[in-house]
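A protein chain is absent from this complex, but the other protein chains hold their places.
Labels run A and B following the written order; every chain starts at residue 1.
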Amino acid sequence: MTTTTDIAIVEAEAPERRRGWLDVVLDFCRRRPLGAIGAAIVVLMILVALTAPMIAPYDPLAIDFAAMLAPPGADHWLGTDAYGRDVLSRIIYGSQTALIVGFGAAFVGSTAGAVLGVGSAYFGGRVDLIVQRFMDIFISFPLIILALAMVAILGNTLPNLIIAMTAPMVPRCALVIRSSALSVREMPYVDAARAAGFSHARIILRHMLPNVMAPYLIMLTSFLGQAILLEASLSFLGLGVQEPTAAWGLMLRGAAVEFAETAPWMALFPGLAISLAVFAFNLFGDSLRDALDPKLRTG
Amino acid sequence: MNDRVSSGALLDVRDLRTEFTTGGGVVRAVDGVSWDVRAGETVALVGESGCGKSVSALSIMGLVARPAGRVAGGQILFKGRDLLELPEDDMRRIRGREIAMVFQEPMTSLNPVLTVGRQITEACEIHLGHTEAQARARAIEVLRLVGIPDAERRLRQYPHQFSGGMRQRLMIAIALSCSPDLILADEPTTALDVTIQAQILDLMKELSRSFGAATLIITHNLGVVARYADRVNVMYAGRIVERGTAREIYANPRHPYTLGLLRSVPRLDEPKRERLDPIQGQPPDLTRLPRGCAFAPRCAFAIERCRAEAPPLQSVGGSHLSACWVAQDLPQRSALSPQPSGDGEEIPSSRAQRGISR
């Protein structure tokens, strides 16, 4: 009997595609410069948050009435606030809060939403119906109202804040992911996985979830921005992080409003920090989405 | 190209080159191709996906997607005018009016939110300047022609209320509504069931005869071509590799690719073979074509020259052309077909060929 091996052996050259992580990083920078800029800012932000005690010129909580409302200058690069606290130091420490709360809430929220959305699409039928109606109820509340209610019930500790901000994100993410997952559900490779006798969890997590990566990353990055803003809003409304903790949203509040005209740096610089962080995460997220798509990776 | 009767050709494509710029480099989807269609005849472009047959049709219609794609050279003479030189306004008048197109997917080529009647009358009103009543009368007439019963009621319906075969009839009705001189049919029956395919092909053949319209049929299905076409152009990797009348091509293929295609398909009218005789290897990567003949890497008859120099399309007897250095030395198709005794026995020649190809 002739075996088939002689028939079809295909073009011989098959480049070894073992690459070190450095190559991957360099490749990413070359192909997606914008994404690399975003990534650089994100990395910078993480570094700043980690090394805050070392790089901050002042104690963020130290009150110095002698230097109240000092404009940006040699002593205080970004000026001081109404209590004479150094704005730069507070922004540096504030990045910790922003990352923990923002990243934490966005990651937990969109991941839980994605699993729920994919699961809902995979099982379909009654499960899908119940999950969807439940989500509809949650979605009918505006983001901030739901978060407010959650904080009011749970109390405003940091973990509770994250949970409160996660709650309104989950159903939104689940809804978006579900619609993508519904088309993935119809793909023959999901049938193939079922026919191979794989468990539901394996099919959902390993076969379907990676294929909704694009909407997932879009949701994640947009939530990151929203979460930082939401944290700021909650702080602004007095329900988020409490004084005197350094938090960007908190810095926009109270005295910053009062002295907006005489001491604009109090609001300007934390505002810039928020915008920059949100912008960087969005840039990075978009490029990450493309970079993680095997179809675009080598194309 | 000595076979061209320059005066008789309705459509005369000369040295057409269409390119696409992709991430992997420039793809010459159509690479210097010349062919023609005479008034009233049916010509086929046959080949596999990526051979450039559909891009040829899009080039003629001026519908090559920009900016990635562009017609890089050549002429497309339609009734003596070069379509590539025409301004877009004039081109729009020719599209639909003088050259109509029938697409592969009857499901997606019709607009789901417009009534069927509107989709037919629209063209008549634009191109022929019909009044609404005239256009309606024309629509009913063409629906009857393509065998859609109860035309007046059907005009008010939407595409989803039609089955696949009926939708393809609709597409043909739309194409015919302005009495075009040339119909481009891109895989018109591929999406249809066998029994429906037969109906549609018979319909198209009959209509093109009664309307006197020439047809260019683009397909990968050799059976469809045999039943339907007067002349056949076989394409591979952006070039025409063989041309002739249907009879010449099928009875006496003079290019190894055509020969391979014909031999690889099991036929109902021949005894069952032990194994099929496939063409070896994979379809070509258009961004990395070999220097010589594009088919050489898969060809069982390739000689040194094939890898160095691309063969021109030249006559192998009258109007029968082949782009192959060894065209005259190829075995006959019948010699390779299993003869009645062949049931259950592998054909020796096929084994020999398998040995040759690595």
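Everything below uses one rule, namely that a contact is a pair of C-beta atoms (placed from the backbone, for glycine too) under 8 Å apart; a residue touches a chain by one contact, two chains touch by 3 or more.
Operating definition for what follows: contacts and distances are computed from a predicted model.
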Per UniProt record, name of the chain withheld from view ["Lactate utilization protein C", "Dipeptide ABC transporter ATP-binding protein", "Diguanylate cyclase" or "Indolepyruvate ferredoxin oxidoreductase beta subunit"]: "Dipeptide ABC transporter ATP-binding protein"
Residue among B:104, B:119 or B:197 touching the omitted chain: B:197
Residue of B:81, B:247, B:288 or B:305 touching the missing chain in the full complex: B:247
Residue touching the undisplayed chain, where the options are B:108, B:131 or B:163: B:163
Absent-chain interface as seen on chain A, which is shown: 1-5, 7-10, 12, 14, 16-17, 187-189, 191-199, 202, 206-207, 210-211, 213, 294-295, 297-298
Hidden partner interface residues of chain B, rising order: 48-49, 163-166, 193-199, 201-202, 220-227, 246-247, 250-251, 257, 260-262, 264-269, 272-273, 275-280, 282-283, 298
